[in-house]
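The complex appears here without one of its protein chains, the remainder shown in place.
Order as written gives the chain letters A and B; numbering starts at 1 within each chain.
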Amino acid sequence: MAGSGTLKCLMHEIRIKTGQRIEAKEITRQIANTISGYRNGHIHLFCIHTTCGLTINENADPDVMKDILAAFDRMVPANYPYLHSEGNSDSHIKASLVGHSLIIPVLDGKLALGMWQGIYLMEFDGPRERKVLLSFIK
Amino acid sequence: MAGSGTLKCLMHEIRIKTGQRIEAKEITRQIANTISGYRNGHIHLFCIHTTCGLTINENADPDVMKDILAAFDRMVPANYPYLHSEGNSDSHIKASLVGHSLIIPVLDGKLALGMWQGIYLMEFDGPRERKVLLSFIK
Partner (left out) sequence: MAGSGTLKCLMHEIRIKTGQRIEAKEITRQIANTISGYRNGHIHLFCIHTTCGLTINENADPDVMKDILAAFDRMVPANYPYLHSEGNSDSHIKASLVGHSLIIPVLDGKLALGMWQGIYLMEFDGPRERKVLLSFIK
(Lines give C-alpha, C1' and ligand atoms only; values in the text may rest on other atoms or scores of the structure.)
Protein backbone atom coordinates (compact mmCIF):
# COMPACT_ATOMS: atom_id res chain seq x y z
CA MET A 1 0.00 0.00 0.00
CA ALA A 2 3.01 2.32 -0.03
CA GLY A 3 2.36 5.58 -1.83
CA SER A 4 4.03 6.53 -5.08
CA GLY A 5 7.55 5.20 -4.79
CA THR A 6 7.93 5.89 -1.11
CA LEU A 7 8.44 3.62 1.86
CA LYS A 8 6.98 6.16 4.26
CA CYS A 9 3.97 4.06 5.00
CA LEU A 10 4.23 0.34 4.49
CA MET A 11 1.76 -1.99 6.09
CA HIS A 12 2.09 -5.59 7.18
CA GLU A 13 -0.58 -7.93 8.43
CA ILE A 14 0.68 -10.05 11.28
CA ARG A 15 -1.20 -13.21 12.23
CA ILE A 16 -1.15 -14.44 15.79
CA LYS A 17 -2.67 -17.68 17.03
CA THR A 18 -3.83 -17.72 20.62
CA GLY A 19 -4.45 -20.93 22.57
CA GLN A 20 -6.72 -19.97 25.46
CA ARG A 21 -9.72 -17.76 26.22
CA ILE A 22 -7.56 -15.37 28.23
CA GLU A 23 -3.89 -15.13 27.31
CA ALA A 24 -1.02 -12.66 27.14
CA LYS A 25 0.83 -13.74 24.02
CA GLU A 26 4.24 -12.16 23.57
CA ILE A 27 4.85 -10.92 20.02
CA THR A 28 8.06 -8.90 20.51
CA ARG A 29 10.25 -11.17 18.37
CA GLN A 30 7.62 -11.45 15.63
CA ILE A 31 7.42 -7.66 15.46
CA ALA A 32 11.20 -7.24 15.55
CA ASN A 33 11.55 -9.65 12.64
CA THR A 34 8.91 -7.85 10.60
CA ILE A 35 10.63 -4.46 10.78
CA SER A 36 13.93 -5.79 9.50
CA GLY A 37 15.50 -3.15 7.25
CA TYR A 38 13.62 -0.22 8.77
CA ARG A 39 16.10 2.18 10.39
CA ASN A 40 14.63 5.14 12.28
CA GLY A 41 11.08 6.17 13.00
CA HIS A 42 8.14 4.49 14.65
CA ILE A 43 5.94 1.48 14.15
CA HIS A 44 2.24 1.44 14.74
CA LEU A 45 0.55 -1.77 15.80
CA PHE A 46 -3.20 -1.90 15.37
CA CYS A 47 -5.38 -4.75 16.52
CA ILE A 48 -8.39 -4.99 14.19
CA HIS A 49 -10.58 -6.88 16.67
CA THR A 50 -12.91 -5.84 19.49
CA THR A 51 -12.21 -8.57 22.05
CA CYS A 52 -8.43 -8.43 22.25
CA GLY A 53 -5.90 -5.66 22.70
CA LEU A 54 -2.23 -4.78 22.84
CA THR A 55 0.00 -3.81 25.70
CA ILE A 56 3.62 -3.51 26.76
CA ASN A 57 4.82 -5.01 30.01
CA GLU A 58 7.50 -7.13 31.64
CA ASN A 59 8.69 -10.21 29.76
CA ALA A 60 11.24 -11.45 32.33
CA ASP A 61 8.99 -13.09 34.93
CA PRO A 62 5.91 -14.72 33.30
CA ASP A 63 4.04 -14.27 36.60
CA VAL A 64 3.67 -10.56 35.82
CA MET A 65 1.39 -11.20 32.85
CA LYS A 66 -0.53 -13.83 34.85
CA ASP A 67 -1.10 -11.25 37.57
CA ILE A 68 -2.25 -8.70 34.99
CA LEU A 69 -4.76 -11.10 33.40
CA ALA A 70 -6.06 -12.16 36.84
CA ALA A 71 -6.45 -8.52 37.94
CA PHE A 72 -8.40 -7.75 34.75
CA ASP A 73 -10.67 -10.69 35.58
CA ARG A 74 -11.31 -9.37 39.06
CA MET A 75 -12.10 -5.89 37.73
CA VAL A 76 -14.24 -7.23 34.88
CA PRO A 77 -15.54 -10.71 35.70
CA ALA A 78 -16.43 -13.05 32.84
CA ASN A 79 -19.62 -14.09 34.60
CA TYR A 80 -21.99 -11.20 35.16
CA PRO A 81 -25.50 -10.46 33.87
CA TYR A 82 -24.24 -8.42 30.89
CA LEU A 83 -26.73 -7.21 28.27
CA HIS A 84 -24.71 -8.40 25.24
CA SER A 85 -25.77 -12.01 24.79
CA GLU A 86 -22.68 -13.55 23.20
CA GLY A 87 -20.94 -14.34 26.50
CA ASN A 88 -17.95 -12.14 25.76
CA SER A 89 -18.88 -8.74 27.16
CA ASP A 90 -15.99 -8.97 29.59
CA SER A 91 -13.67 -9.41 26.59
CA HIS A 92 -14.96 -6.22 24.92
CA ILE A 93 -14.61 -4.26 28.16
CA LYS A 94 -11.07 -5.50 28.81
CA ALA A 95 -10.08 -4.65 25.23
CA SER A 96 -11.11 -1.02 25.75
CA LEU A 97 -9.27 -0.92 29.09
CA VAL A 98 -5.97 -2.04 27.58
CA GLY A 99 -6.37 -0.37 24.18
CA HIS A 100 -6.12 -1.48 20.56
CA SER A 101 -2.92 0.08 19.38
CA LEU A 102 0.70 0.82 20.25
CA ILE A 103 3.33 3.13 18.83
CA ILE A 104 6.92 2.16 19.43
CA PRO A 105 10.00 4.15 18.41
CA VAL A 106 12.57 2.45 16.18
CA LEU A 107 16.18 3.50 16.64
CA ASP A 108 19.00 2.30 14.38
CA GLY A 109 16.87 -0.60 13.21
CA LYS A 110 15.83 -1.76 16.67
CA LEU A 111 12.65 -1.37 18.69
CA ALA A 112 13.43 1.27 21.34
CA LEU A 113 11.97 -0.84 24.12
CA GLY A 114 13.17 -0.69 27.70
CA MET A 115 15.19 -3.55 29.15
CA TRP A 116 12.16 -5.34 30.63
CA GLN A 117 9.56 -4.41 28.04
CA GLY A 118 7.86 -6.93 25.82
CA ILE A 119 4.95 -6.45 23.41
CA TYR A 120 1.86 -8.53 24.13
CA LEU A 121 -1.31 -9.38 22.31
CA MET A 122 -3.89 -9.49 25.06
CA GLU A 123 -6.35 -12.21 24.10
CA PHE A 124 -9.61 -11.91 26.00
CA ASP A 125 -11.85 -14.17 23.89
CA GLY A 126 -9.71 -16.91 22.42
CA PRO A 127 -8.51 -19.19 21.23
CA ARG A 128 -8.54 -17.52 17.80
CA GLU A 129 -6.29 -16.39 15.00
CA ARG A 130 -5.87 -12.64 15.40
CA LYS A 131 -4.58 -10.01 12.98
CA VAL A 132 -2.48 -7.01 13.89
CA LEU A 133 -1.66 -4.33 11.31
CA LEU A 134 1.92 -3.11 11.51
CA SER A 135 2.73 0.14 9.73
CA PHE A 136 5.66 2.52 9.66
CA ILE A 137 5.56 6.15 10.67
CA LYS A 138 8.44 8.55 10.03
CA MET B 1 -1.87 24.51 9.84
CA ALA B 2 -0.12 22.53 7.11
CA GLY B 3 3.54 23.38 6.74
CA SER B 4 5.03 25.02 3.67
CA GLY B 5 3.04 23.60 0.78
CA THR B 6 2.74 20.12 2.19
CA LEU B 7 -0.25 18.07 3.23
CA LYS B 8 1.80 15.93 5.58
CA CYS B 9 0.16 17.34 8.63
CA LEU B 10 -3.30 18.79 8.32
CA MET B 11 -5.52 19.27 11.31
CA HIS B 12 -9.29 19.35 11.64
CA GLU B 13 -11.41 20.20 14.64
CA ILE B 14 -14.37 17.88 14.94
CA ARG B 15 -17.30 18.90 17.13
CA ILE B 16 -19.41 16.25 18.80
CA LYS B 17 -22.57 16.87 20.81
CA THR B 18 -23.33 14.39 23.53
CA GLY B 19 -26.77 14.01 25.09
CA GLN B 20 -26.23 12.29 28.44
CA ARG B 21 -23.82 12.31 31.37
CA ILE B 22 -22.42 8.93 30.37
CA GLU B 23 -22.58 8.01 26.70
CA ALA B 24 -20.66 6.11 24.04
CA LYS B 25 -21.19 8.25 20.94
CA GLU B 26 -20.15 6.62 17.69
CA ILE B 27 -18.18 8.96 15.43
CA THR B 28 -16.90 6.50 12.81
CA ARG B 29 -18.87 8.01 9.91
CA GLN B 30 -17.99 11.58 10.92
CA ILE B 31 -14.30 10.64 10.93
CA ALA B 32 -14.56 8.76 7.64
CA ASN B 33 -16.18 11.79 6.00
CA THR B 34 -13.50 14.13 7.31
CA ILE B 35 -10.61 12.18 5.80
CA SER B 36 -12.10 12.18 2.31
CA GLY B 37 -9.27 12.58 -0.17
CA TYR B 38 -6.55 11.24 2.11
CA ARG B 39 -5.14 8.05 0.63
CA ASN B 40 -2.53 6.22 2.74
CA GLY B 41 -1.13 6.86 6.18
CA HIS B 42 -2.66 7.29 9.59
CA ILE B 43 -5.03 9.60 11.37
CA HIS B 44 -4.58 10.76 14.91
CA LEU B 45 -7.63 11.61 16.98
CA PHE B 46 -7.01 13.68 20.08
CA CYS B 47 -9.66 14.56 22.62
CA ILE B 48 -8.79 17.93 24.17
CA HIS B 49 -10.86 17.40 27.33
CA THR B 50 -10.20 15.74 30.68
CA THR B 51 -13.57 14.11 31.35
CA CYS B 52 -14.12 12.23 28.12
CA GLY B 53 -12.03 9.86 26.04
CA LEU B 54 -11.86 7.85 22.84
CA THR B 55 -12.05 4.14 22.22
CA ILE B 56 -12.63 1.55 19.52
CA ASN B 57 -15.09 -1.26 20.06
CA GLU B 58 -17.99 -3.18 18.53
CA ASN B 59 -20.62 -1.18 16.67
CA ALA B 60 -22.90 -4.08 15.69
CA ASP B 61 -24.76 -4.76 18.95
CA PRO B 62 -25.37 -1.53 20.91
CA ASP B 63 -25.49 -3.61 24.11
CA VAL B 64 -21.69 -3.92 23.97
CA MET B 65 -21.14 -0.22 24.58
CA LYS B 66 -23.85 -0.22 27.28
CA ASP B 67 -21.99 -3.06 29.03
CA ILE B 68 -18.71 -1.15 28.75
CA LEU B 69 -20.16 2.03 30.26
CA ALA B 70 -21.83 0.05 33.07
CA ALA B 71 -18.59 -1.81 33.83
CA PHE B 72 -16.71 1.50 34.01
CA ASP B 73 -19.36 2.72 36.49
CA ARG B 74 -18.89 -0.35 38.67
CA MET B 75 -15.10 0.06 38.63
CA VAL B 76 -15.28 3.83 39.20
CA PRO B 77 -18.58 4.77 40.84
CA ALA B 78 -19.94 8.29 40.31
CA ASN B 79 -20.83 8.54 43.99
CA TYR B 80 -17.83 8.23 46.24
CA PRO B 81 -16.19 10.65 48.71
CA TYR B 82 -13.69 11.99 46.14
CA LEU B 83 -11.45 14.94 47.03
CA HIS B 84 -12.15 16.94 43.86
CA SER B 85 -15.28 18.90 44.67
CA GLU B 86 -16.86 19.34 41.24
CA GLY B 87 -18.74 16.04 41.31
CA ASN B 88 -16.97 14.64 38.26
CA SER B 89 -13.93 12.85 39.65
CA ASP B 90 -15.26 9.57 38.28
CA SER B 91 -15.30 11.22 34.82
CA HIS B 92 -11.62 12.21 35.07
CA ILE B 93 -10.65 8.72 36.25
CA LYS B 94 -12.59 6.97 33.47
CA ALA B 95 -11.03 9.29 30.89
CA SER B 96 -7.53 8.20 31.95
CA LEU B 97 -8.61 4.54 31.90
CA VAL B 98 -9.84 4.69 28.31
CA GLY B 99 -7.31 7.20 27.01
CA HIS B 100 -7.47 10.48 25.10
CA SER B 101 -6.21 9.57 21.66
CA LEU B 102 -6.34 7.00 18.88
CA ILE B 103 -4.22 6.31 15.84
CA ILE B 104 -5.91 4.51 12.99
CA PRO B 105 -4.27 3.41 9.75
CA VAL B 106 -5.76 4.64 6.48
CA LEU B 107 -5.48 2.35 3.49
CA ASP B 108 -6.50 3.37 -0.02
CA GLY B 109 -8.59 6.19 1.38
CA LYS B 110 -10.42 4.09 3.95
CA LEU B 111 -10.05 3.69 7.70
CA ALA B 112 -8.34 0.30 8.20
CA LEU B 113 -10.82 -0.75 10.87
CA GLY B 114 -11.79 -4.35 11.51
CA MET B 115 -15.22 -5.59 10.49
CA TRP B 116 -16.79 -4.94 13.89
CA GLN B 117 -14.81 -1.90 14.94
CA GLY B 118 -16.36 1.51 15.45
CA ILE B 119 -14.79 4.68 16.85
CA TYR B 120 -16.44 6.09 19.96
CA LEU B 121 -16.23 9.30 21.91
CA MET B 122 -16.64 8.16 25.51
CA GLU B 123 -18.56 10.90 27.27
CA PHE B 124 -18.20 10.66 31.04
CA ASP B 125 -19.44 14.13 32.06
CA GLY B 126 -22.03 15.26 29.54
CA PRO B 127 -24.10 16.43 27.99
CA ARG B 128 -21.62 18.80 26.34
CA GLU B 129 -20.19 19.82 23.00
CA ARG B 130 -16.81 18.13 22.71
CA LYS B 131 -13.90 18.78 20.37
CA VAL B 132 -11.63 16.17 18.86
CA LEU B 133 -8.55 17.16 16.86
CA LEU B 134 -8.03 15.02 13.77
CA SER B 135 -4.62 15.17 12.14
CA PHE B 136 -2.83 13.20 9.45
CA ILE B 137 0.38 11.27 9.91
CA LYS B 138 2.36 9.81 7.02
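Just so we're on the same page, a residue touches a chain if its C-beta (ideal position, glycine included) is under 8 Å from a C-beta of that chain, and two chains touch if they have at least 3 such contacts.
Model, not experiment: these values are computed from the prediction.
Trainee: Could you pull out which residues of subunit B are in touch with the chain that's been left out?
Mentor: 1-3, 8-9, 11, 44, 46-50, 75-76, 82-86, 89, 92-93, 95-97, 99-101, 103, 131, 133, 135, 137-138
Trainee: Name every residue on subunit A in touch with the hidden partner chain.
Mentor: 39-42, 55-58, 61, 63-64, 66-68, 70-72, 75, 97-99, 102-105, 107-108, 112-117, 137-138
Definition applied: only the chains that are shown with their structure count from here on.
Trainee: Rounded to the nearest whole Å, what is the centre-to-centre distance of subunit A and subunit B, using the mean of the C-alpha atoms as each centre?
Mentor: 20
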